[in-house]
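Have a look at this one.
With one protein chain removed, the remaining protein chains of the complex are shown where they sit.
Then we have subunit A:
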Amino acid sequence: MKHPEKNVIFGLYDDEEILKSAVIKANEDHLRIMDVYTPFAVHGLDPLLDLKESRIHIGGFVYGLTGTLTAFLGMTWIHTRDWPQIYGGKPYWAILSFVPITFELTVLFASIGMVVTFYIINGQGPGVMNPILHPSITDDKFCIAFETGGLENSEVDKLRNFFNNTGASLVETKTI
């Protein structure tokens, strides 16, 4: 997927606690944060950024249900209509012996479906290159980014001041 280009100013922080207090400060100053990038999931950051609960698990439920029905109805059709055979003296429609496969297909459908959904939503996939702001975000630094497209110089200076006041160790601008 091709992203439109963006002008960005970002600051790097050394510690997640400094990052969190900076996010609180930004909320107080009514600055519109574009995104926050961290090397690992920071607890307590979601409510500060006002992020909504992911809806991917609803997808997971639907995929799982699809798997359940596929396996159960498929085996029912095979064992009662298409090719009825007696195994171990059990009836054709031996529900109990369907349970393990039904369970397996439920898990398989749910997991693969959720992974594929996740990749499509995020524009990920084989061969897709995603721009990153700074390599150390994937290592040990925590980043807050603001979009600067369409902002006046005084407003960008305000953002620069914000980074300096909240203890950012590096402030840079970049076009991604």
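Keep in mind that, in the parts below, contacts are C-beta pairs under 8 Å (C-beta built on N, C-alpha and C of every residue); 3 or more make two chains touch, one makes a residue touch a chain; residues count from 1.
The rule is simple: contacts and distances are computed from a predicted model.
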Chain not displayed: protein name in its UniProt record ("Phosphate-binding protein", "Quinol:cytochrome C oxidoreductase", "Ligase-associated DNA damage response endonuclease PdeM" or "Carbohydrate ABC transporter permease"): "Quinol:cytochrome C oxidoreductase"
Absent-chain contact - pick from A:N7, A:T76, A:S97 or A:S169: A:S97
Interface with the unshown chain - residue positions in subunit A: 43-44, 53, 57, 88-90, 96-97, 99-100
